[in-house]
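Rather than the whole complex, this shows some of its chains in their spots.
Chain naming follows the written order as A, B and C, and within any one chain the residues start at number 1.
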Amino acid sequence: MGNFEALVEVQLRPGISDPQGATIERALPALGFTGVSGVRAGKAFRLQVEAPDDQAARRIVEELSERLLANPVIEAASVSIISPPPA
Amino acid sequence: MALVAVRVGVVVFPGTNCEHDVAEALVELGAEAQLVWHGSASLDALDAVVLPGGFAHGDYLRPGAIARFSPVMAGVREYAAGGGPVVGICNGFQVLTEAHLLPGALQKNKGLTFLCRMTELEVTSDRSALTAGVELGRRLLVPVNHFEGNYTAGPATLRRLEDEGRVVLRYVDNPNGSVHDIAGICNEGGNVVGLMPHPERASHELLGSTDGLVLLRALLAWAGARLEPAGRG
Amino acid sequence: MNGSLHRELGLTDEEAVSIERILGRGPNHLELAMYAVMWSEHCSYKSSRVHLRRLPTEGPGVLVGPGENAGVIDAGDGIAVAIRIESHNHPSAIEPYQGAATGVGGIIRDIFTMGARPIALMDPLRFGPPTDARNRWVASGVVSGISGYGNAVGVPTVGGELEFGSCYAGNPLVNVLCCGLLPKDRLVLGRAGGVGNLAVLLGSTTGRDGIGGVSVLASAAFTDDPDAEASKRPNVQVGDPFEEKRLIEATLELLDKHLVVGIQDLGGAGLTCATSETASRGGVGMDVDVEAVPLREPGLAPYEVMTSESQERMLAIITPEALSSVLDVCQRWEVRASVVGKVTATGRLRVLKGWDGEVLADVPAASLHEDAPVCYRPMRPPARLLDGDGMATNGGVPTPPPPTSEADVAHDLLSLLADPSWAFGQYDHQLFRNTVVAPGADAALLRLSAPGVRAPSGSPARGIALSTDGNPRWCAVDPRAGTRLIVAESALNVACTGATPVALVNCLNFGNPEHAEVMWQFSEAIDGMAEACTGLGIPVVGGNVSFYNESRGTDIDPTPVVGTLGLVDRLRPGTPTPALTDRSTVLLLGPSSVSLAGSRWVAECPGSQAGGALAELDLELHSRLLELLAALVNERLVDGVHDVSDGGLGVALAEMAVKSGTGFRVSGITGLAELFGEGPSRVLISVPPANVQLITDRAGAAGVPTAALGTAGGDRLIVEGLLDLSLAEAEAAWKGALPTVFSAP
């Protein structure tokens, strides 16, 4: 068993309006940021998971994301397993 | 008028805060109200169930996201499947959508701030437990109090809701960006209803409106009509 | 004495000597840290204590006065009201959202500690001008923080203030008031008793939050030095309203079941404060096991555990027999509970490493409070007020207003209108079905009712009214007279809802007390408050002092803020609010004397000049006015009511118009000084013509002057000879002012 670190990024699905992202985008020119577009505001979760290998870790975190961390009606989650288990 | 008082269970999750208000408003209408802790699983002895407003589990993650896994939700699901009336108010509506007892989702308000204010609603369907017998087109003054009240659903879901007359309440002056000005919807059977406005806050002369009583009375009438003539079976 | 460590911890050399004298030996590091936090300005009130004694604190309904976590007033029907106000200014300057949120959390704990269910919050707020992006960031963050925490914890925010002024640019004022209800017999005090009793820590785990916060965050001024700010960063605390909500429910259940002997929240100085205070109030000692404290992160040193200001924690003193029932209640509410202390007969606070382990600290519990130093700091009036004899005078010469055209008057009036619903529209202000008059009127009016706290059935619905008021402009001109006016205004706001003012709390926001002028302002403000409260018969039941409000070396204008509690014997639907009714007569109750000194118009409208003396307050007249007004309101002889405060008659009339969508035509206001000048004891009422004679007679009998100003109706705001403005334009200016400025990036 190893201890894996996972990053779960949750964003609104394409087509679902994202007023927060849009508000940030509107504020940028006044702050001197030009050339920035397509801002999306979502959530990022970090967690440690115990699993035999990184495949298994990914499966657990994916299930957790679908069942809890994202609302599939409006959101999509993407999982990255970051750290390899300590040798 | 039913001879026995209608027994309404008001579900309390950690973080719920409108349970006393709902219970009190129902009792003032002659119902019996009892608080149901989220850890209990059986709702058998009840004539109606209300999921009141508040911040179940702090609304952490998403409103309703954690609450939907509480043991009581298995009971609510079963109770609803048996035709029992279930009303989710505000946070309760959010819990019902997270639990997929109602379709769609409630996103952050368009203006990205919490909103607490009076709104005007129009009754657009009378086929729900909360609006049965209420005249279509009737306008009601009922306050809203939420950050995530912006109702969203895919085009197919919306079409079904509209075609089947399941949009029960609409905002006259949409405060939060909800699609089709939706303030409340029901399931196919009409027995599960969710709405963002708080009828219990428009329930006393001292509070500026009593229009919420129209909805709460309809709920008690619906629940009362399901009782056996001799009382509970 | 160990070098300069005591100085780094904020203790003076004399204080270090006292500590040695008390202990009969040199303190160790942990002991020094405990004295440092407890003897800080924030916890010990060392600069203010000698002055606060001059406030009147007694009255017939006062059950608990200053000194406990909250003041408690008997409201009749077996119900008592607990009330308290606090500042969270410095934390909010660094992290506005969390600073405000944790301020709300802290004040709520002060209320339920007394056994009261918190039912209302108020948030008097002051920020730098919103034309600056940083000030907007602070203001929006604070409002979101109050909204985010208050709404989620389930306590409605029913009123407050929202003001902007350049002296607050680096140092916002975030004050929060909380009020709660309790059955009179549930009142508990923060004291430990009974040797062998247990101290149980409830709520959150303990982390490194706010370590040194008391001495560093709350008592140090802000500079432009980024390193100095960076060193404070790890001290920012994050509020958890969900934890606090469960803590409220668990605590009230424990109290209902009579499971606790005493209880105290953990605020500034954390465990050190809660353990020593409960012990010294109860005349006992306490042993604390630092290893029994549940930690959020490993490796906290004992001094960190003892001074951490982690939020959402309470200390309950219980008998050993009650322990298992206490744990049951806590488990149901998912509240962590751990025995961390034992009451002893020694009078000493001992910190242990394991119950039978090493003694890490051993000090007389009471010495942390009672032996805290008292400072008699030097005071000096500002130079402008010193005449040849060195005596304070009123200073300055009244400046006649510059001549203006009708268009300029309209422009000035429009610029003084701002609907604060930008803030309070984000707050749940309706929870508990209590809110009879919502924010936006002169005072909030609530039913005297809370879950578990109801009047006997059949008794008439009674009410409480709440208003918070401050005015830095008046206090900058004259802190003593200005504070008198603030107390008078607050009482009048409450009377506008038909209530009788019965108690007052204060939050005294001042600059650096080491500056003699600041101490003079402070002392004058206390005297002004004492005079007005005595004259109006309103006891002061609690308060809070916030010093060191300064940025870049400049002290803020003196900003005492008061919160007034009023009672209404019988609530009826249709309480009048600031509104005009078509065809009603507009009457002014009260004297006509006003001053432009310290007025909003002078402060905000370009071209005008400062100077002069504030209008005189006649306390006897004011008392009569309060009584008369409450009676007229309760008998529903008036349709609309609004006191005349900042912005004078012009702003008061315009506010009534825009809030009701009804214009007016008034006459007899001859100049700008009359239109925008400010003075006490003045109320506008909108009256059905049939009641005018009766009201004039009643006012005459009460010795209150009246003046008929004109008539309500139409869609214009007309002051003959001065102003003619469309209602739509006024509405747009009022509604749009804050949303417009705050929508800028």
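To be clear about the criterion, a contact is a pair of C-beta atoms (placed from the backbone, for glycine too) under 8 Å apart; a residue touches a chain by one contact, two chains touch by 3 or more.
Note that the structure is a prediction, hence the values are computed from the model and not measured.
Enquirer: Each chain type is displayed a single time; count how many copies of it the full structure file holds and write the result as a formula.
Expert: A x2, B x1, C x1
Note that in this section only the chains that are shown with their structure count from here on.
Enquirer: If you tally contacting C-beta pairs, which pair wins, A-B or A-C?
Expert: Of A-B and A-C, more C-beta pairs in contact link A-B.
Enquirer: In whole angstrom, what separates the CA-based centres of chain B and chain C?
Expert: 36
Enquirer: Just the number, please: Cα centre separation of chain A and chain B in whole Å.
Expert: That pair's centroid distance is 32 Å.
Enquirer: Averaged over CA atoms, how far is the centre of chain A from the centre of chain C? Could you give it in whole Å?
Expert: Centre separation, chain A to chain C: 41 Å.
Enquirer: Which part of chain B faces chain C closely enough to touch in the complex?
Expert: Those residues of chain B that touch chain C are 14-15, 17-18, 20-21, 24-25, 37, 54-55, 57-60, 113-117, 143, 145, 147, 198, 200-201, 203-208.
Enquirer: Which residues of chain C touch chain A once you look at their complex with the stated criterion?
Expert: 744-745
Enquirer: Sort out for me which residues of chain A touch chain C in the complex.
Expert: Against chain C, chain A makes touches at 26-28, 30-31.
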